[in-house]
Each structure stands twice: as C-alpha cells, then as structure tokens.
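Removed from the display is one protein chain of the complex; every other protein chain stays in position.
By letter and in written order, the chains are A, B and C; residue numbering begins at 1 in each of them.
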Amino acid sequence: MKDVSESDLTNNIPLVALKEGESTKPVTVAGVEFGGNDFAIIAGPCTVESEEQIVEIAGAVKQRGAKMLRGGAFKPLSFPYRSDSFFELGEVGLEYLNVARKTHNIPVVTELMDIKYLDKLCENADMIQIGSRNMQNFSLLAEVGGSGFPVLLKRHFGCSLRDWLGAAEYLVHYGCKGVVLCERGITAPHTHVVTSRFIVDLQVVPAVKELSHLPIIVDPSHSTFRRNFVPHVALGACGVGADGIIIDVHPTPEKAAVDPLNALTYDAFETLVGKLNNVKKVI
Amino acid sequence: MKDVSESDLTNNIPLVALKEGESTKPVTVAGVEFGGNDFAIIAGPCTVESEEQIVEIAGAVKQRGAKMLRGGAFKPLSFPYRSDSFFELGEVGLEYLNVARKTHNIPVVTELMDIKYLDKLCENADMIQIGSRNMQNFSLLAEVGGSGFPVLLKRHFGCSLRDWLGAAEYLVHYGCKGVVLCERGITAPHTHVVTSRFIVDLQVVPAVKELSHLPIIVDPSHSTFRRNFVPHVALGACGVGADGIIIDVHPTPEKAAVDPLNALTYDAFETLVGKLNNVKKVI
Amino acid sequence: MKDVSESDLTNNIPLVALKEGESTKPVTVAGVEFGGNDFAIIAGPCTVESEEQIVEIAGAVKQRGAKMLRGGAFKPLSFPYRSDSFFELGEVGLEYLNVARKTHNIPVVTELMDIKYLDKLCENADMIQIGSRNMQNFSLLAEVGGSGFPVLLKRHFGCSLRDWLGAAEYLVHYGCKGVVLCERGITAPHTHVVTSRFIVDLQVVPAVKELSHLPIIVDPSHSTFRRNFVPHVALGACGVGADGIIIDVHPTPEKAAVDPLNALTYDAFETLVGKLNNVKKVI
Partner (left out) sequence: MKDVSESDLTNNIPLVALKEGESTKPVTVAGVEFGGNDFAIIAGPCTVESEEQIVEIAGAVKQRGAKMLRGGAFKPLSFPYRSDSFFELGEVGLEYLNVARKTHNIPVVTELMDIKYLDKLCENADMIQIGSRNMQNFSLLAEVGGSGFPVLLKRHFGCSLRDWLGAAEYLVHYGCKGVVLCERGITAPHTHVVTSRFIVDLQVVPAVKELSHLPIIVDPSHSTFRRNFVPHVALGACGVGADGIIIDVHPTPEKAAVDPLNALTYDAFETLVGKLNNVKKVI
C-alpha cells in the first residue's frame, strides 16, 4: 500500500499549501512578524504562577529581546490530579497575563483547551495556542478558526506532517486569519534511553517550507525537557531556517511550578538571544 | 533521565490501577459483558450511511454472533473537506442507530467528538466511543465522565500505555461508571513500507492486564486497514487474552462509504466468529 | 516522496516473493517442518551454560513437546564487557549442544555471529540463527547463504518488512536451501513507559504471508522480555497464523545466566504447549 503522495496531500490542503512560485507568507500578530526578516522570539514561564511573577518575567524577557510573552493559564496534564507544586490559575491567570501585557506593552500567547474560555482568552491575549494534545480536536479547531483570532498550532508528538497541515487547514477553512506552526518534539523509539522524552524534529522545518506558506517556529524547551539542550536546539532551529522560537524562561528555574527542568535563567536567555540574532544574520 | 516507573504510574491512576490480588473487573453495558467469560464481539459498518443500511446490518451481524452494534454518525477526518463518497450523517445518524437498536434489540456504541451532542447520543445509544484523536481531549473526558455513561476509550496511535491509562483515570475520576479500553493500532517506523498504516499492538493486552482492572478489546479493522489481515489479527487478539473485538462489517465492503478496504463481508464475519469462539474456549 | 510500493518490492525479491496462486512453502529442517500443518515449537535456554544444563533441558523440553532445541553459544552484547553472570561458552558451547542433540535425538538451532565459526557450527547443529543485529551484515549473509545450510533469520528491531525480506533474498540468492523468518520485537515509541523494551509485531505475520512464501515464527521471549507476557504473546502468535515459536525455557529461570526475566519454567512451558496445540487445531 502506497503512502499518500505530495500531490494527494496538497490537494487536501488548498488553503495552506504552497503554490508555484510562492514562499512563506509572513503572519503579523500585534506587531510581531513571523516568517519575515526577523527571528521571532517568544519567552516566558511555563505556567502563570502569580500576578507579580508574570509581570516581572514579562519585563525581564522583553528587555532581553523577547517580542512576545508566553505563559500557561490552563495546563493539560496526563493525569487528573493537581498537586501543590503543579497547578493552573485558569481564568485569573488570563487576567494576570493581561496585566503583564499592558504593563510592559508586550503581546501574549497562551493555550486554550476548552472552547468556553475562548472569549475570555481573546480579551486578555493576542494569540491562541492550540496544544499538542488538541491538535486533532476538530471541534475546537473549527470554533477557534471561526473566531478569526491568530493561532499558534503545536504539532502532536505522535502525528505526521500530513496530519499537522490538515489541522492547520481546518483552522484557515473555518476563518482563522493567521496560523503559525510550532514544532515541539516527537516521540521516537530512539528517545527512550538517556536522552529526553521527545526528539525535536528540526528537519520538519525545511519540509514545511517546501509544502506550505505557513511560518514555523520551534519550542526547544518542551521538546527536549532538558535545560542543557535548550540553547543548542534553539540555535539549531535558527540554523535550519525556522522563523522563531518559543522558550521557557524563569528567574529561578528550579523553583518553577511546572517543568522546572527546562527553563532558562534570564542570563542564559540573554546570551542565547545574542547568538540567535548573529546566526540569523549570517544565514 | 529515567522513565516513569510502574509504581510512579500506579500512584497516578488510583482508580484504574490493579490492586494486589485483583484481576480484570468485568464491565457490563446493556447486558454485554466485557472482561468476563465471554469474548465480546462488536460489529457494524464504519459509518451509518442510511436508516435501511444500519437496520439491515444490525440484524445481519446480530444473527452471526455480534453482541453490540457499531456505526459512526460523526467521523473525524484529517482534512476539513467532505466528499460525495465520504460523509457523516451527524445527529440523524444517531437516530438511525436507535432504530436499528430497537428493531433488532442490540445495544449500540458510537463515537462522540463534541460535547454538544452528548445528550442526543445518550438517548440513542448505549455506550460512548472516545476516538483516538480525542483520547487526550481532557475537557471532553471530564464532561463525558461526568455523565456516568459507559465509555469505549480508544488509544491514540501515538500515545503510550501510560498516557492511555491516564485518560481512563480522567473518565473514572469525573464519574464514568464503566470504561473499556480499545487498542486500535499505533504508528511505528516499521509500518511505512508494505504493511498497513498502523501496527496493532497486541502486546499491550497483557500489559494492561498487569497494570489495570479495566477490560480491553481490540479493533482489527482500523488498526490494520487491510481486509486480509483482519481475521488473523482478530484471532491473535483472542489468543493474547483480549476481552473482545470491534470490527467493521459491511454487506458490500468495497462500496462502503468510508474505509472500504477493511470491512469484512457477512460470510467472512460468520466464519471468524466461529473460530473466535473456539479459540476463546481452548485458552 | 513516495514509499516503495508492493510491486517495486516484489521485483527486488524474486526468490522469496509469493507468486500468483502460491502460499507458504514448508521448510523442513532435520525432520521439523516449518509452514506445514504443525505448529513448530523450538525451546531451550537463552544461553548454553554447561554440558549438564543443556543436556537436561534438551530432554525436558522434548518431553513436553518441543521439536527443536535452542541455546546460545555466542551472545551479542551491547557493551564489550562480560561479567561472571553474563558469559558465552563459544566453540565449546557448540559441542555441548551436539551432545544434547545426540543424547535426546533433537535438532538444534544456534546463533552465528562470525563467519569463522561456520564450519564448527554446521558440524554441531542443524540450523543457523542470524540474530537481529546481523540481519543486514551482508558479508555474513552471503557466506552463510553459500553454505546451503538452513537459516532462522531474525528481524532487526529497527527494520521494516522490506529490509527483512531483502536480507532473506540475499540468503537464498547465495544458495541457502531453507530460510525461516523470525519476528522478535521492534522498537516503537510506545514501548518506553511501562511495558517492555520491545513490542512484538504480530501483524507482520499476515503481512509476510501476503508477500512471501517463507515460513515465519515468533520469539515471544526476547520480544517481550517479561515472563508474564510470554504465554499470551505465544498464543497470540498462533492466533495470527504464525508457523511456530522459539521460546526460552529454563529449569530455574531466575537463575538463568542470561535474560533471567523472560524464561518459562518447565511447568509453564508444558501448559502453554497444550494450549498452543489446541489453538492450532481450531483455527
């Protein structure tokens, strides 16, 4: 049985497929351009922990070169139990993001898991993140697409490029005005001894550029889950031609409420931004 | 970095984990027992195509040994475009299932993708199927769990057993009274030349039996996507100790609206049921 | 880029491909038929530990239904260091196998890793096992094939069916008179939490039957690496239509020199053989 060929695929994704002679079409969200000349850097904590925390981090990452703030108000968990050290603020987290946004004049992207918080999110942020686990939640894609709001669409760790572009096509078909793809690691057999939980698929960046006009960024934090790997993978993402990164930064990473193993300190982030801008310049 | 150990896992799934001395706890849905002495056989078309079609098939599969009817009113598709030959009936499909159910006195399981159809589904069917792509749609799991309705929980083709049992824990935590797991194929690197799209993971059956008290059945049709493999994999599932199967059956498989490559004819189904019952008896 | 289609594949494997109207061609090795009416059962220890051990086990497994004896004189290890508890007897192990073979009149299969032991192996055993790691050691395949000796060809845990049949074609092309395939587990992303190291690919059995006339057996011991899974997977292998199994049996499994986690006791083996023969009868 043959796999689906490229032409079969592009026939199924008329809105996001690259046409003859085209290249990446930039998407601009609240002044931040993805897929243009800049390398778009999104930074912030994994999770919004308090108003003070998110406001402070917003200022710190903006000053060091971030163009957009990340931070989760809703967090998908593999098990239904929250603990003292692993929680989510929910709606109030969205409000704190908005305070940080206004205080430091920096746009915000944050995850939506349930359609009932769509309006609230749109009032408090600039871009909706669809997480890995909901990449093929087609009801959510249809309603989010219908809102017209810009979307950062993460790839499911078990899905092919074909499925990912299919999900993007849903968003645009239902009305989404700006879709940016985000590679965040895949499961591969080779991951399971002495690396991290996922392997980042950097090769998917040129693959996307060959098939689609959508910009694509990389998440080196949640793909590798290992602080030491993050700067290397971020620089690799820039090298392969990604349009930006989204990265966990925390003033005291080891005390982060969620995912303390992958966040960079302010200093490490600042050093990385310098190198990223240099690499972007020379390629 | 070490992977999560078994004890770490079972601590996270107190409701579905096997306790010392326990074994599979049977789940009974409208008189059909999963995990008891019988081998539960669910059969029917991939998709409800018309009232006549589903009523006819319901009678035909019941007569040949099926204990429950399957049939999709809602169909998740990788791309947002329906064609003449690939469609879904939606709510009216649920009503047709109910007609078939009453005409032939056979319980029905059917997929739910959007919470807004929950009540309608519960009025017309006996068991909710959560499909592969929504296995980690936690909002859907919470609301479906809260309904108390029995659930057939398919495994995502890219997810580990750990993630799958975590999803089951969500359902039970929110109130689900009867969860049955369904293996439906995983993506593996080895699938990609000259077998089918997925590989069925039959080894997961004894793995589930070691970790959880939930019954587990196998879908040989959507895992293999190849009619010739279906009876072999169904018999293999019985051999490894699965509690049942869910299988596509169609009077004229090559004319099935969806997935014409995997459905069995009535005759092939009848032959298979005979063999399954014999294998179940001798092991 | 399209994958290789079935016709592309079968053009590359003229000697092992199934021709129109054919089915599995039985291979007989020292009176043991693979691919005929019987379900061929090979049993024995992972490793030859001493003359007494292998002679005793040979008698015990033959009495309980094994048709051929397994036992490693050469053992491939991931690291170059042997320990007191993990060793190999090498050439003298081959001689002990021969003693067991003659004492109990049971044929022997054992692994060859280096061509320099080919003659010695052929004097002392009846069938050469090519292990997973040497499946694509083309020099070894060419020389072993040239000997005309029967071969049990294990699948590499990271290789597709296409590559496996290519390796079988090498053997036959160079003169091998009887090739039997052996599935022994694949690495898949889903293996890496709370199952075993590999997943057995039982679906490959009907896939082989569709493409090749070679018999195929399954190794439930080294694929699952977990004693509790072994009988289930063995029965599943019989259910999907495999032509036999090769299985680790040890009088005191927990004291086995190599792989103590997967061997069955004599009693467990005897019970399993009874069930296997029953399943074979009814399908």
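We adopt the following convention: a contact is a pair of C-beta atoms (placed from the backbone, for glycine too) under 8 Å apart; a residue touches a chain by one contact, two chains touch by 3 or more.
Just so it is clear, the model here is predicted, and its values are computed rather than measured.
J.: From the list C:13, C:180, C:245 or C:273, pick the residue that touches the absent chain.
T.: C:13
J.: Quick one: which of A:89, A:125, A:140 or A:200 touches the chain that's been left out?
T.: Here the residue in touch with the unshown chain is A:200.
J.: In the complete complex, which positions of subunit A touch the hidden chain?
T.: So the residues of subunit A touching the missing chain come out as 3-6, 9, 158-162, 186-196, 199-207, 209-211, 223-224, 228-229, 232-233, 235-241, 275, 278-279, 281-283.
J.: Residues on subunit C that touch the omitted chain in the whole complex?
T.: 1, 3, 12-13, 76-81, 113-115, 133-134, 136-140, 142, 156-160, 162-163, 166, 169-170, 173-174, 187-189, 192, 194-197, 225-226
J.: Can you list, in ascending order, the subunit B residues touching the missing chain?
T.: The missing chain touches subunit B at positions 1-3, 5-6, 158, 186-192.
Here, only the chains that are shown with their structure count from here on.
J.: Using CA atom averages as chain centres, what separation in Å is found between subunit A and subunit B?
T.: Their C-alpha centroids are separated by 33 Å.
J.: Could you please state the distance in Å, as a whole number, between where the Cα atoms of subunit A are centred and where those of subunit C are centred?
T.: From the centre of subunit A to the centre of subunit C is 46 Å.
J.: For subunit A, which residues are shared contacts with two or more other chains?
T.: If we look for residues of subunit A contacting two or more partner chains, we find 1, 3, 158, 187-189, 192.
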